[in-house]
Structure formats: structure tokens, C-alpha cells
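One structure coming up, written as C-alpha cells, with questions to follow.
The complex appears here without one of its protein chains, the remainder shown in place.
Entry: chain A
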Amino acid sequence: MPESLLNNLYIFILAMFTGFEVITKVPPLLHTPLMSGSNAISGISVVGALVITAAATGDTLILILGVVAVAMGMINVAGGFLVTDRMLEMFKERQQPAGGEEGGE
């Protein structure tokens, strides 16, 4: 197994653990924004698409596939972050100070 692959596997596994730690603590209240926000992050494949497209010299088919991948990735990134922002903007606390018991979140 080449060293770079081994390193990448280390990164993959450790990042998974980081993800579990960070995300387990997100309250159910925010699960939809969590999903659409993390969804936008998975649009990071647009970076892979950029690398592929930039390297496509002389092969039109790869160029076309790359451009389609860039477009798809950008839909995911732009749409994902914007829609998450739209949702999070709506989450508001109670205006007047409320007496009695308070919310768990």
C-alpha cells in the first residue's frame, strides 16, 4: 500500500471520529439545517471536479464530464449554504423574557 494512501486512510478515519464527536451534540431542533449545511459541505467534490477539468487537455469527453461535475457541485454548494442560511435566519428565541420553565435547548 503506497504511503499516500495510508496517510489518506488515517485522515479519513480520524475525520470520521471528529465528525461523530462534533455532530452528536447537535440538538434535534437543528437537524434539518445540520443536514442541509453538511450537505453543502459534501459539495466539496466541486474541488475534485475543478482538478479534473483543469487537467483535461485534449480529451473533450473528460472536459465535458468535468464541466458537468463542476456545475453539479456548484448547485450543491451554492444551494446548500443559501438554503441553510435561509432556515437558520428563521430560528428565533422568545422575545419577552418568559417566566417559569425554559426550553431544553
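Going forward, a contact is a pair of C-beta atoms (placed from the backbone, for glycine too) under 8 Å apart; a residue touches a chain by one contact, two chains touch by 3 or more; residues count from 1.
As a working rule, contacts and distances are computed from a predicted model.
S.K.: If you look up the hidden chain in UniProt, what protein name do you find among "ABC-2 type transport system ATP-binding protein", "Protein translocase subunit SecD", "Aerotolerance regulator N-terminal domain-containing protein" or "NAD(P) transhydrogenase subunit beta"?
M.R.: Its record in UniProt gives the absent chain the protein name "NAD(P) transhydrogenase subunit beta".
S.K.: Mind pulling the chain A residues that touch the left-out chain?
M.R.: Touch set of chain A with respect to the missing chain: 1-2, 4-5, 8, 11-13, 15-20, 22-57, 59, 61-63, 65-95, 98, 100, 102-105.
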